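Report on one structure; see the data block that follows.
Only a part of the assembly is drawn; its chains keep their places, and the rest are absent.
So that you can tell them apart, the chains are marked A and B in the order they are listed, and the count of residues begins at 1 in each.
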Amino acid sequence: MNKLKLTKLCSIFNQNGLSASVEGDDRVVHAVNTLQDACEGEISFLSNPKYVQAATETKASAVIVKEGINLPTDMSVIRCSDPYAGVAVAIIKLHGHRKHPAWGRNENAQIDPRAQIGADPSIAPGATLAADVSIGDRCVIYPGCFIGQGATLGHDCVLFPNVVIYDHSVLGNRVTIHSGSVVGQDGLGYAPVDKKWIKIPQVGRAVIDDDVEIGANCAIDRATLGETRIGAGTKFGNLIVIGHGATVGPDCMFVGFVGIAGSASVGKHVTLAGRAGVTGHVSVGDDVTAGTQTTIASDIEAGSTVMGFPAGPASQWRRTVVALPKLPEMLKQVKDLQRQLRELRERLDATE
Amino acid sequence: MNKLKLTKLCSIFNQNGLSASVEGDDRVVHAVNTLQDACEGEISFLSNPKYVQAATETKASAVIVKEGINLPTDMSVIRCSDPYAGVAVAIIKLHGHRKHPAWGRNENAQIDPRAQIGADPSIAPGATLAADVSIGDRCVIYPGCFIGQGATLGHDCVLFPNVVIYDHSVLGNRVTIHSGSVVGQDGLGYAPVDKKWIKIPQVGRAVIDDDVEIGANCAIDRATLGETRIGAGTKFGNLIVIGHGATVGPDCMFVGFVGIAGSASVGKHVTLAGRAGVTGHVSVGDDVTAGTQTTIASDIEAGSTVMGFPAGPASQWRRTVVALPKLPEMLKQVKDLQRQLRELRERLDATE
């Protein structure tokens, strides 16, 4: 664990493009923690104004906070244009990234003699590498992982325990996959014949590009033909499902339970909130953002922010859901209007 | 397997706070079964009136049934204030809980020399305990489980096959986790920089309190900082996702596909039906109940019963969904009202 003075940390923030300056004593910090849990020697942060009270009560030695929020004058503060980005830098500098065990090429791993292993591997006992697997340098393969025949991994990949990579899948460099996720299993490829489902061999593959990180217990189908592809730099939460033949562009962010159906195509830098879904053969443009539980059932233009079922402009959907609880009352009002109108007409008939 | 006379079973019910009495012959039963599948010597139960017909046709030697439901007079019946609670007691008494294999400290388990193991362990071949792991007495660790560096388990924990506990996670006593579930993986912690996602090391942990039971293929993130916490006695179904830094109170019940986003806070004794979700940073009070597919997107008061998107009072939501199919017709009615009103106005204009 490192130790840094606030002024030093601040200059690192500046090097990372953040505008930041110290207010108060130039203390030494060695760790980052939450406002509630932080102790002497730790630095915390305040990004969401909801937690100002916690910030005034924290035992942290310093707090990273944005302009315009006032904290007690005896506190040490790093005033920062983007506290969340600042805390990211602070965690990287003070804590660093997870260290993985160095298993080398463990004798209790099941490595096929025809597998090709790069330099400095860490392959755990209980990991399995099938025939013709090829993995790059410095890959970390935890226990219980299975890499199927002919699959290839680039350099610096990390497969956490119990990840399964089916045969002939392709992972780029620096791909990280969390426990229980599965890449390249057969999708729902069946031909319907007389109300039975005839299995179509799934002869395509799944391809995961560089710098992708995938959460726990996801499932990414192989394609029936061709490729299912996840673009470089894309990040997945947990329990995400990608159907066969779907393509996801680079730098996307998918939150838990997102589902992309077969042959759908998602552009780059698309953000899908929890439980959002895209139906089959639909195309989603670049830089689209979809709110929680959105169902995208037709093509969406680049740059849109969408919500609802089926997905429409988010602002419209928000107005709709605010109006929804008034619907039962409105039913009565419409009936009442019809009755009143009949009365008026009768009175008018009588008048004429 | 035990054998018990109905009168004996009845007195056990009474000891468990249930009001119960035998009607008909005092038969001996040795197992509990469904109305359909039960044979001679087995006892069944009738809780849902939907299944009265099945109860009259059952081959069971006796049926646990509540007041006010009449069955053929030649049947042996335990009349019980709460048949479902009764059947729970009967299953515990007649069948007991699952017996686990006694692997001891199996020589084919991968146990780091620095791991600390309590008394009477059952650690299967193919389980991995990393450095500085500490587990209490009588823990059962099935094959394919991985317990990462510095993680601790209390006494009497059961990890079914292929459970993964990431480094530094903390489990209390009597925690049971079903197959494929993952505790303590990194959440979606990235800082956005120039449309790229920069990984923030996730240095917090996941904490599971005493007597929690977790279904299959769940995923509980570690916190970015501080803790993700699941309170004592809480029970999860399958495929549940808990985001980083979320806290769930004690004695909750979450059904399959429930998702709690990062930094959300759920009170005690909260029941979330299948596919219900809570969005980030939202607070859910004690004793809240949410129906299936409810999306809780703002704070919910203790004791509420909510449904819908976004979550509102359940009674209101039910009226809304009943009204919904009338919406297209209402659109026409409103147009028609506008037309009629124009006509009336014109007639009135002519009259004046």
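Annotations for the structure displayed:
Just so we're on the same page, a contact is a pair of C-beta atoms (placed from the backbone, for glycine too) under 8 Å apart; a residue touches a chain by one contact, two chains touch by 3 or more.
This is a predicted model, so every value here is computed, not measured.
The full homomeric assembly consists of 3 copies of the same chain, 2 of which are present in the displayed coordinates.
Here is the rule we go by: only the chains that are shown with their structure count from here on.
A turn of 120° superposes the CA atoms of chain A on those of chain B, with the angle given to the nearest 5. With centres taken as mean Cα positions, chain B sits 25 Å from chain A. Chain contact summary for the complex, chain A toward chain B: residues 17, 31-34, 36-37, 44, 48, 50, 84-85, 87-89, 91-92, 95-98, 101, 108, 124-126, 142-144, 160-162, 178-180, 213, 215-217, 233, 235, 237-239, 251, 253, 255-257, 269, 274-275, 292-293, 321, 324-325, 327-328, 330-331, 334, 337-338, 341, 344-345, 348, 351-352. By the touch criterion given at the top, residues 110, 126, 128, 130-131, 144, 146, 149, 162, 164, 166-167, 180-182, 185-188, 190-191, 193, 195-201, 203-204, 217-219, 221, 223-227, 239, 241, 243, 245, 257, 259, 261, 275, 277, 279, 281, 295, 297, 308-310, 312, 316-317, 319-320, 322-324, 326-327, 330, 333-334, 337, 340-341, 344, 347-348, 351 of chain B touch chain A in their complex.
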